[in-house]
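Every protein chain except one is present and positioned as in the full complex.
Letters are used for the chains, namely A, B and C, taken in the order the chains are written, and counting of residues starts over at 1 for each.
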Amino acid sequence: MPARADGEHVIDKRVGSLVDAVADIRDGATVFVGGFGNSGIPVELVHAVLDQGARDLTLVTNNAGSGETDVAALLRERRVRKIICSYPRSSGSIWFEERYRAGELELELVPQGTLSERMRAAGAGLGGFFTPAGADSLLAEGKEVRIINGRRHVFEEPLHGDVALIKARKADRWGNLVYSTAARNFGPTMATAATLTVVQVREFVELGDLDPECIVTPGIFVDRVVQVEAS
Amino acid sequence: MPARADGEHVIDKRVGSLVDAVADIRDGATVFVGGFGNSGIPVELVHAVLDQGARDLTLVTNNAGSGETDVAALLRERRVRKIICSYPRSSGSIWFEERYRAGELELELVPQGTLSERMRAAGAGLGGFFTPAGADSLLAEGKEVRIINGRRHVFEEPLHGDVALIKARKADRWGNLVYSTAARNFGPTMATAATLTVVQVREFVELGDLDPECIVTPGIFVDRVVQVEAS
Amino acid sequence: MSGPRLSLTDMARRVSRDIPSGAYVNLGIGMPTLVGDVVSPEKEIVYHSENGILGMGPAPAPGEGDPELINAGKQPVTLVPGGSFFHHTDSFMMMRGGHIDVTVLGAFQVSEKGDLANWATDEVGHPPAVGGAMDLAVGAKRVLVLMTHTTKAGAPKILSSCTFPLTAAAVVDRIYTELAVLDVTRDGLVVREMVAGLDREELQARTGARLAFADDVLVLEPGAV
Partner (left out) sequence: MSGPRLSLTDMARRVSRDIPSGAYVNLGIGMPTLVGDVVSPEKEIVYHSENGILGMGPAPAPGEGDPELINAGKQPVTLVPGGSFFHHTDSFMMMRGGHIDVTVLGAFQVSEKGDLANWATDEVGHPPAVGGAMDLAVGAKRVLVLMTHTTKAGAPKILSSCTFPLTAAAVVDRIYTELAVLDVTRDGLVVREMVAGLDREELQARTGARLAFADDVLVLEPGAV
């Protein structure tokens, strides 16, 4: 399956700019943003979305930003209608708190493991699952609860995204990815569950340079990759 | 968190023999056996179970053995009461066919993805999931069927094992594992879903020699590792 | 059966023309594997194997290769640059989750509604086996069936309703046989292409469902597909 000598018709998911990377994100889109705390956040991609202008977004992300960058900037600029999140409150999450208290932002709070598992279910083509996490809590209100093996479980639905914005360490032109330490976090799961998966990487490598035993996200889950060297 | 100088009280999941590796497997146990076709089968571990003598077993394995070795040998020796399997019939599956036709072997046929996903659900502490695979088929008979997003889904339960027998390429004393090409197949999932996970590996390496970015099965899922050099 | 018909190679070649460059493709065991041999080398296709491979390459030279690097049909294969290995659960995420662009499957029967029967017949006593057929059928973006138009005994395999147990309902997009290429549409089966020298009545006679014909039915010339 060689590439053509003229370089056409081969798989090449690399794009040349952040503008190209976030092109066509529509108003009202559900956007996954990778990262946990300040680890693994695709800061430059989120800022590119800010510049691109999409609004009325539903963000799915573990934290709700802090300070003035990335997710916090989208909140500040009123681009976000709803946030699906496990831990929105943190030191410095001022824009989240501002918008939340003003009633301008809908919050769907999801236990962290359930958040990740719901995205996985979408990526895996499953119709939902029962989990014991949260089944005894307020977060199960309005949801189907079932006793399985003597324990309460709550039914959780798959969570699909229009766009996933994630950060990895290296990619090849097929979009195969490896990550960096704990910055991996939500990236591999988000990549599987969005219609358009966009990745910022520190480094491009040649096809075949990544060890096939160590590729964490196979390129089948990736649509666009952009290089951001300093990230 | 250093190991003690005298070498005691440190985590060491390596065992010195196949006999030790399969010690305490009880009659009536549910035993996962890794492998797909002839790739990734823990042949020596299965033969050790044959020698160990456990009977009335429920085997969970993709294929039902072929020829006279491993799973086929357990069937020949009438150690197996039931097999949970996706593709039992293959060229050379004579002992499966013999026992099945004689009515001596119960067969639970499960779509291959569902087989893997049911084990994953057990390892992940989930109470079950809805899948579209098989929902239109005979294999959904007697199971809960639900229309989700306009599509039929069937409810599938977690599948837990008492013992998992799997094969990997390398391990360290913590039980961290890497695999070899397509021999990985069911190993990583089975390791998560059994009470006792036993692994045969080609090679032991020092703690720290495996790249933390490339470890496929973290040692938390592994109980015993035995070296079988020629495998 | 006598009369005009395509060879297996022609049939595989015809299927291969419908696989776009850049596609992630899973070829079922049996006849569908032939498609991989005839795909244009100008296309870059990423082949998936259910046992945990993306970027599957051709068989190794005799005596070479890794005996554990096999495809779904348990035959030795290789890995191309850019390929990767992953575990079974992740592999079936790809299949069930809509990540495979095209799958080519064999079949015992296909209905006019696109129902697929390719895992079990009505033979009794034969122990059943299902493998990954159901996951693939429900999950691939496009399901192409490559099969003979009738059984060896001449019974139609394309039917108004399948008589064999279903693999999945309403999943088949297109059917390729030695006689024709047929699309499954909301209005039933539409013949898009027919082998040269076959007339419509003859095709209908060999088919167990009512056929419609496209306005511009193309002719498939044996040996020149």
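Throughout what follows, a residue touches a chain if its C-beta (ideal position, glycine included) is under 8 Å from a C-beta of that chain, and two chains touch if they have at least 3 such contacts.
Keep in mind the model is a prediction, meaning the values are calculated, not measured.
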| In the full complex, displayed partners of the excluded chain | A, B
| note | Out of B:F36, B:F129, B:F186 or B:F221, the sole contact with the unshown chain comes from B:F221
| query | Taking the entire complex into account, which one of B:L126, B:L139, B:A168 or B:V198 touches the absent chain? | reply | B:L126
| field | Residues of subunit B (touch criterion as defined above) contacting the omitted chain | value | 1-4, 9-11, 120, 122-126, 172-174, 176, 192, 207-208, 210, 212-213, 215, 218-221
| note | Omitted-chain footprint on subunit A covers residues 36-40, 62, 86-90, 96-97, 100-101, 107, 109-114, 116-117, 119-120, 131-139, 152, 179-189, 216
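Everything that follows uses one rule, which is that only the chains that are shown with their structure count from here on.
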| message | Shortest hop count from subunit A to subunit B along touching chains? | response | 1
| said: Can you work out the whole-Å distance between the CA centroids of subunit B and subunit C? | reply: 31
| subunit A and subunit C, separation of their C-alpha mean positions in angstrom | 34
| remark: Among all residues of subunit A, those touching at least two other chains are 124-126, 212-213
| query | Going by the touch rule set out above, which residues of subunit C reach two or more other chains? | reply | 79, 85-86, 92, 95-96, 138-139
